[in-house]
Every structure is written in structure tokens, then in C-alpha cells.
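All protein chains but one are shown in place.
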Amino acid sequence: MLAVPMLEQTVQIVSNERDTDSYFRLVLRAPQIAALIQPGQFAHVRVAPLKDALLRRPFSIFQVSGDTFSILYKTVGQGTDALARMGAGGEVSVIAPLGHGFTAPQRGGETPLLVAGGYGMAAMYLLAQRSPQKGIVFVGGRKRVDILCEKEFKALGWDVRVTTEDGSHGEKGLVTKPLLAELRSRRSNEAQTEKLEIGNRKSEISQSLLTPAATRQKVRIYACGPTPMLKAVGKIAGDFNVPAELSMDEHMCCGVGVCLTCVIPVQTGDGWEYQRTCTEGPVFDARNIVWETMK
Amino acid sequence: MLAVPMLEQTVQIVSNERDTDSYFRLVLRAPQIAALIQPGQFAHVRVAPLKDALLRRPFSIFQVSGDTFSILYKTVGQGTDALARMGAGGEVSVIAPLGHGFTAPQRGGETPLLVAGGYGMAAMYLLAQRSPQKGIVFVGGRKRVDILCEKEFKALGWDVRVTTEDGSHGEKGLVTKPLLAELRSRRSNEAQTEKLEIGNRKSEISQSLLTPAATRQKVRIYACGPTPMLKAVGKIAGDFNVPAELSMDEHMCCGVGVCLTCVIPVQTGDGWEYQRTCTEGPVFDARNIVWETMK
Amino acid sequence: MNLSVQIGKLKLQNPVMVASGTFGYGVEYAQLLDLNQLGAVVVKGIRLDPVRGNATPRTVEVASGLINAIGLQGPGVDGFIRKYWPFLKTLKVPTIINLWGTTVEEYAEVARRFDALGGVGALELNVSCPNIKKGGAQFGTDLKLLAQVVADCRKVTKLPLITKMSPNVASIAPFARAAEDAGSDALSIMNSYPAMAIDIETRKPKLANVTGGLTGPCIKPIAIKLVWEAAKAVKIPIIGMGGIQNAADAIEFMVAGAAAVAVGTANFYEPQTPLQVIAGIREFMEKHGLKDVDEITGSVAVKK
Partner (left out) sequence: MNLSVQIGKLKLQNPVMVASGTFGYGVEYAQLLDLNQLGAVVVKGIRLDPVRGNATPRTVEVASGLINAIGLQGPGVDGFIRKYWPFLKTLKVPTIINLWGTTVEEYAEVARRFDALGGVGALELNVSCPNIKKGGAQFGTDLKLLAQVVADCRKVTKLPLITKMSPNVASIAPFARAAEDAGSDALSIMNSYPAMAIDIETRKPKLANVTGGLTGPCIKPIAIKLVWEAAKAVKIPIIGMGGIQNAADAIEFMVAGAAAVAVGTANFYEPQTPLQVIAGIREFMEKHGLKDVDEITGSVAVKK
């Protein structure tokens, strides 16, 4: 039960600068925390200058570098607004790292397909950086300014596919559009391969390709973004029988599993139960989420 | 009833600097307000960075210079602490000028005796500056750092008499000590004059000196400071039959007369009633305050 | 765009009033804002005779709120009429008189006096002040007394009667219905909530009266719930109040079921609040394409 090692510390702001538009990057000096972080985990941040709002705010851990870690956040309300006004040298209290992150991609394992909407990109960087295999990043947003870290992912050598709803950057449409296209093309390639191989003598490798399981093993989806996007990705993954890990964005209160605010319905043997996004999650296996019970 | 013209404005901080120890001087650019200020009035200041505390804080108006006015404040709690952290260029909302201040000293009228404890000095400066007559300032404090504006009053050409409770500056003791001494010496001088003149032929001027009323008219006490000090000053003024105007320091809420928080018991024809420090005051005639009913 | 609302037979140009006891007698704020922009001015609670009120300290600041125990200091009916009515009657917006008594008879007598005065917009029966030993909340937390106060005042006046409800009851619905049944034209919800603060250094209560009433943003979630519950229980309009700081707060009360709102404690720190609320309601209506402010009232989406 003491699965995830976490620390509560008051740490120094190294920098807090605007990225694009309403997005900021906050770098914190926190050597002990930085050393513990796994991709997909989050930090629970107390923004001291908040007036009558008491709760911490959860943010995915974006990058880890030496004795620092950073978050990439969008100003959407009083907490993030107040945070954006803080400067280098200031202090914030953080509880981190928290939650169960993504399954690490394995060398020679499934090809990672990352799907991110808006600040969902923040949850993905460490995964990509630490992955022994390069994959594809599907990144979507409403408009050009919502497309974050394109450069960073390209610098890692990943294939970045951009979509915007207004078409101001990359392909016009939702992020699921190129994802679907990619999965379809992979399926038809496989089907092609299958047909070819069925026509010829079957090798052991081609044998495994015949089974649906094989199709599944070839790629693994990792997604983070708004819930409707995650739901769509989950559905696509189901349709294609591809494993998908979704990092869920639920309102949180304690962040450590005591208050039971952040629950989502998760399938269990005979039914479903509410599990905590902050503790059992934020990353859940898409197949286990009972979407019908969520609003 | 619309006696005091007041304004609510968000104004800029010109400077906010430490005076001595825990005292700060805040200068605000507020041309319209500055033009209206009378000695003894106060400003009701909203300190925006306060967290869950909502109310404005009242401060005597210290100095007026061109299009600015200033306050001199001591950090004693969350509001003044937060204020002290604000810097030039920042903004505060003020409602000012508020309250009924001191009676202006008249040329050839009573000699003003100012009595101040701690930040009470702040309420006195404008009075001294605008007085056509120079007088004496009795200033007291716990220790050296509580003695404010000594230089400023000296620069105005006033006689400044300092007391500290620990003797670290000026005379050791309470501020009432030199006040009492001064009043005693004035009385005995007058008695002297009286005796002399009674022995000789009486001039018209000496005639007026014979009546108690004459004694009263020679000095007028103006006081601001902690309530026990004001009470002591009020008593002394009564004993010597000298008029005294006391600027009362009561907790305030609205500052404009609607909430009835800041009341003190004031003698009326047949009894007493609660009057508002923010509206009928902060300056009251010492003779009218019903000390027994105050805590 | 129609912002006017109806409280009994009284028509207000907009739904934003000020809460009794937080706006004096109007005149005090006349320099800082144009009173004629308000929905109505509600004056500090008045009884027959002058009232000295409680000893000081009378208020204490707490987290996101204030506790007060003023003790209904006031000039009495005659004093009010002499000192404040000449100014108030010149206003273009109605004055609502908040009144109280120590007996049912006194409530009725004060109501009669203000009925006779002429020109008063409505009477608000304060049966919920927690800070006086006799009168106030004593009447608002007893179903029979409440009904009697309202009924007896009803007999002496045709002015709209607003009953100012106490939150300090186990359930507000029966009290709301009792006031409605006894002839109240509207309900004001809520008065302050009984509360206390102690200075740990001196061990003394921070208020001379020991206890007081809690107001301000801290009580808003309680007030919203009470308005929502009362709105389900009665047909008469509700004036929502408790911690309103801005238009969003006011609209929240209206969505919960209030036909009008009152700004209270916020006046003390931001006297422009009532006007900001009116402007904000207008903006909200524009944004949401609403023609009449009553489309907001009771629009909360709760499955029955």
C-alpha cells in the first residue's frame, strides 16, 4: 500500500516563464523529488498567494533535469493565475511524486503511440524521453497556441503529428483523426502481411501476426488530455484491440488517496467500483474504465 | 449629514518604505483625495493581497504633499504585514478622507499641546504643519524605535518632548509625565501672574487671566494613541480644566458609519449614547467620553 | 432586457438590494454610489424606541467573513422618521424598512407606524437577529411565534411584507411555509448564523456579547442551500443573501431560486458591490441571451 514514495517539501522556483499564450513552464529545484519521478506521475502544488482558496492543485510532472523538475501549465482559474504571477526565487509547497504513471515502453516491445490534447502533452514528455523506442506523438489542440512542446518531441526524434480544430497548425480536425488513420493503415498493412504470408509458407513470426493478440502487441497507446478525448481514444483502442493507458484528469482534493474526491468507475471482477485517480491512477487501462457510469 | 466629502479610489503606491523597526511610510498618489484632507482624518485601506481577511484597515492620514498623501503604519497583524510587502507601483483601494478631525488651531488662540503615543504621531503631523501657532509635542513610546517623526516636528519648529518607557530615548516614563509637568508649571506661572496682578492695578488683559475660563483658553490638548493613554490624557485635561481633543482608536469595519462597529459612549443631555468613531469621530471632546462605560 | 422584479405589489427596477444593517440608512453611502441605481435600499433594523445596542467589541473579522453583535442600535421609529426619512423619501427607489420588536404587539405597532408614514416600499420583519436577548431570532425559530408576528403585521398594513428568515433551524421549509401561510409576500434568506470567536491570549470572547452572527462569503454555501430548499417549499418570491461579493454570487442565488438578492457584508469592504452586481447580471443576461431576469430564478438543473 505504500507503493509510491512521495515527499512533502517547500521548494524554490528556478523559473516560471510563459511558454505560448496562456501556458507557462514552472521549474522547481527539488533534488530528492526529482530522483523519484516516474513518467505519468504528478505533483500536488500549494499556491500560497491564493486568497480564500485552500486546496492544492495537481499538475503532471513535465520534465526532470538534474536536481529540478518542471510542470507545464495553462492558466485557467484562480490557482493557475496566481501561480503565473510568482517569480524565480519564490517558494511553493509540493507533494510529489504522486500517483501511478505509465507502463514504461520496453526495448523491442510495442511501439508507443502518444496522444495528447492541450496540457496533456506535459504528462507525455518523460515517457517519450525515457522510452528506449521512438514512436509517434499525436498532438491536438483548439488552435496553434495549444500545441505544446512540438520541438521538444521532435528533438527526441519522435514523429509528431499535429492537429488543430481550427486548422491553424497541422492537420485540421481532432487528434483522433490521424490516430485512426495510423491504426487503420497499420491494420491494413498487417492484413496485407497476413494475406501475403497466408499465401506463402508461414514463419513463426508471421504466425503470431495472425492472432489479434499480435496486432495488439504491436502498438500501445498512451493518452492524456480532456476526458472526451480520452473516451474517444479509449473507444478507438477497443475497436482496434490495442492496449491503451489513459491519464485521467479528475478534480482532486487531497491528492494522496484519503478524501475519495477523484474517483472514477473501474471494472472489477463482477461489477465496478470507484477507484482513486490520485492513487490507483492517474493512469488507467482504458479497457477497465466504465465510461457509461461517468458523466 | 453629508458633512465630510469622501471618495473611493484605487490609487498608486508611490513608495512604501520602512521608517524605524516595524514602522513603514506609505505614500499614495491621490490628487483628489489629497486636496480634501483635514488634520485628524483617516483613510480606509483595502489591502488586496490579504488572504481570507476581507475588511479594510483604517489609518490616520500622516502627510499631504502635492498630489500625494501618506500614512505611517506599524506592522501588527496580517493586514499591515501584507501592506508592508507591497511595493511602489502597486495599487490599493482607499476610501478617504474620513471622519471628523481636529479643530484647527487659530492664530493667537490656544497653544496646541500635542500628545502622541506610537503611531499616534501620524495623526498629529498635519495639525502641527497647518497650525499657525507652534506648540509642544509630547511623544511617548515603549522604546527608542517607537518614537516617530521627531525630526519632522522639530523641523516645523515645534518643541518636542520625548519619553520612553525604558528610558532608551528622552525622559524615562509615560508621555503624561512631561505633559503633567508642563500643565503644572503653566498653572503656577498663571497663579504667580495672578498674585502679582492682584497686588497691583489690574489691566484688562490681566482681568481675563483671573477667570478659570482664561486658564482653559491658554492651551488645547490634542492627543492620539492607545486608549489607556487617551484616558489618562482626558483625565489630566479634566483636572486642569483644559480642553482636549482625543483621536480614538476603535476597531472599524465599514469606516463610513453604516455598521455601528466603532462606537464609544458619549455623553448627551440626559445620559449617554453610542457614537461612531468613524463618523462623529475619530476626534472627540475628552469631556464627553464616558470612560466608565468603556472597557 | 427586463431586470425588474416584483416583491408582492412592489416593483423593483432590478433585483439587487442592500442587506439591512450593512447600509445604514442609505445616506452614509450616498457620496460613494448613486443610490437610485439600486433595486431598493433596506435600512438597519428599527424598533419602536431608540436602542443603544451592545457593548463593544461588536464585530470581529474571521476567515472569509465577519461576526457581528451590534445589538440593533437604532434611533427608534420617531428618531428614524426625523433623522433619516427626509433623505430617504427623496430617493427614486423604494426604501424597505427592516423592523423588529420584543413582543408580537411591538412588531405590529412598528408596522402600523410605517404603514401610516406613507411612501415606504415594503416592510421586512426581522425575526432572526441572533444578537439580542428579547426579540429577533426568538420569533424566527418558533413556528407559532413566527406565524403570529407575520399574521399580526399583516392585519395592520397592506405594504408588502418580507419575512427575514433565521438559518438556525433544523429545516427551513416549515418556517418558510409558516411565513407564507401567515401572509408574508416574500422571504429574505438568510440572516447571520450564530457564531463565536475567542481570543486565546486573554481567553475572552472577541465580542462583548460573547456570541454573534456570522456573515460574508463563508456562509454563502449555507445560504444557497437554504434558498434552494425554501424555493421548493413556497410560491412567494425569495430575496437571497449571504456572502454576495459579485454578480456570479448573486446569479448563483437566483439560479437556486431567489427572485432578488441583497448585498450585505461586501458593502463594508467594497461599497461599489451592489452596482457591480447589477452590471454583471446585465452582462450575464446578454451572454446567455436572456430577455427577463426572472428566467434566471430557480433555473437550477436538478433532477426531481
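Labels for the chains are A, B and C, by order of writing; each one numbers its residues from 1.
Just so it is clear, a residue touches a chain if its C-beta (ideal position, glycine included) is under 8 Å from a C-beta of that chain, and two chains touch if they have at least 3 such contacts.
Computed from a predicted model, the values in this text were never measured in an experiment.
J.: Using the definition of touch stated at the top, determine which of C:Leu145, C:Ala173, C:Ile222 or C:Ala279 touches the missing chain.
T.: Of the listed residues, the one touching the omitted chain is C:Ile222.
J.: Using the touch definition from the top, which of C:Arg203, C:Lys235 or C:Lys291 touches the missing chain?
T.: Result: among the candidates, C:Arg203 touches the missing chain.
J.: Of the residues A:Val11, A:Ile61, A:Ile95 or A:Leu246, I need the one that contacts the missing chain.
T.: That would be A:Ile95, which touches the missing chain.
J.: Check the options A:Glu150, A:Glu165 or A:Glu250 and report the residue that touches the missing chain.
T.: In the complete complex, the chain left out is touched by residue A:Glu250.
J.: Even though one chain is hidden, which residues of chain C still touch it in the full complex?
T.: 62-65, 67, 141, 168-170, 193-198, 200, 202-205, 210-211, 214, 217-222, 224-225, 228, 243, 248, 251-252, 255-256, 284, 299-302
J.: On chain A, where is the contact patch with the chain that was removed from view?
T.: These residues of chain A touch the chain that is not shown: 1-2, 5-8, 46, 52-56, 93, 95, 250-251, 253-254, 256-264, 273-274, 279, 293-295.
J.: What residues on chain B make contact with the chain left out of this view?
T.: Missing-chain contacts on chain B: residues 52.
Going forward, only the chains that are shown with their structure count from here on.
J.: Please name the chain that ends up farthest from chain A once chain centres are defined by their CA atoms averaged.
T.: Max centre-to-centre separation from chain A belongs to B.
J.: So what's the Cα centroid distance for chain A and chain B, whole Å?
T.: About 63 Å separates the centre of chain A from that of chain B.
J.: If you average the Cα atoms of chain B and of chain C to get two centres, how far apart are those centres in Å?
T.: That gives a centre separation of 38 Å.
J.: Check each residue of chain B and list the ones that touch at least two other chains.
T.: Answer for chain B, listing residues that touch two or more other chains: 52.
J.: Enumerate the residues of chain C that touch no fewer than two other chains.
T.: Those would be 63-64, 217.
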